[in-house]
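Below is the structure I would like to discuss, written out as structure tokens.
Here the complex is missing one protein chain, while the rest keep their positions.
Right, chain A next:
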Amino acid sequence: MADDVSYDWAPDACAIAGIGTTEYTKASGVSVTALAAEASLAAIRDAGLEPGDIDGFVRSDYDETSPAALADSLGITDVGYWGQTGAGGAAPCAMVGQAVAAVRSGLAKNVVVYRALNGRSGRRLGKGVAATGAVGGNSTYLELFSPWGMTSPGQFFAMITRRHMQQFGLTERTLAEIAMVCRRRANANPAALMHDRTMSLDDYFAARMISSPLRLFDFCLENDGAAAVVVTSTPRARDLAQKPVLIRSVAQSTGTTRIGPGQMYPVLMSDSLTELPSRRIAERLYQRAGLTAADVDVAQLYDCFTITLFLQLADYGFCSQEDAAAFVESGALDLGGAIPVNTAGGQLSESYIHGMNHVIEGVRQIRGTSTGQVEGAEVSLVTSAPPPGSSALLLVAP
């Protein structure tokens, strides 16, 4: 039944029929377009399709390749639909949503959703603002931040972390637990960049402070690679090669308080640094799905930093803000815990594909093919980056 946030959303109308990734490396040695093509081709073939079956693409606004270049490199002509959304890591779940919109509205049949980056050998997002010339202007609002040394996302999230510590009792030990849980999942995943490197509590605290209170292992990886999925209608997906993974719901929100101008840093000037749009996204997502947090078997929570993952636990209904630290330290995020998270290692320990690798892992959980498989997983949550506006996805078994 439609209500104020469900609109006429149709649960399970579309499915993810194929998934593909490249190898994750520190130096791919190839172009971003080559990475996008490799992951897309893998996803297309995984679905049992041929490149010529693809008639739509959705990209991230941060991507350095275009649907036209990607289609050309795969020999695809007459692309009938292309779209993009953002910003950056806030995009992947919304990108899947945009593919659903294209398929449901009849603009496209089989849509490739992709993210590719040379995030280590090419443009490193963690480097932040360039150092030459006057910075900001043109609605970027960087002029109100960079000149005071606020130049990189880690510094932004460090500010939020300190505030949460004061308000709700978050400790460094809690953040360490998040880093270690993700690392344990990566240690079981041969594709993860941190597959061979275990992490103890001593290792976490011995690592250098980057922007207090955040240490090295509170930060995600920087690497090269790509990930792609094929979205199509559920009836079509049932005739393809894989068990379809149904898209139960998608939601986006800029949150119920003022979003602020610019892209991210002006969030620091909002009334509360600890209230994120993910709370509203969760409401919308669960209402469209007809599900609650209690129904979710496994979650891939966006983790550009440990704190980013932490902040979403309460918003997606797994615990309260006040109890979140104790919830994490109880082992809730581990396999066998209340809500196993980032079962391939996440961006902290598997790969940083700006959250697109979370979509891939969310699909694997429903297929039953994860290296950190939650037995019998039927409802799989995937989130993209808060703040300022963000998106999330609920995947279910057919």
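Criterion: a residue touches a chain if its C-beta (ideal position, glycine included) is under 8 Å from a C-beta of that chain, and two chains touch if they have at least 3 such contacts; residues count from 1.
To be clear about the criterion, contacts and distances are computed from a predicted model.
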Among "Phenylacetate-coenzyme A ligase", "Sarcosine oxidase subunit gamma", "NADH-quinone oxidoreductase subunit A" or "OB-fold domain-containing protein", the UniProt name of the subunit that does not appear here: "OB-fold domain-containing protein"
Which residue of A:15, A:42 or A:273 touches the chain not shown here: A:273
Per the touch definition above, residue among A:60, A:174, A:187 or A:211 touching the missing chain: A:211
Candidate in contact with the missing chain, chosen from A:74, A:159, A:221 or A:366: A:159
Sole residue of A:110, A:151 or A:174 that reaches the chain not shown, by the stated touch rule: A:151
Omitted-chain contact residue, chosen from A:136, A:169, A:317 or A:337: A:136
Residues of chain A in contact with the chain not shown: 126-129, 131-139, 141-152, 154-155, 158-160, 162-163, 166, 208-214, 258, 260-262, 266, 268-269, 271, 273
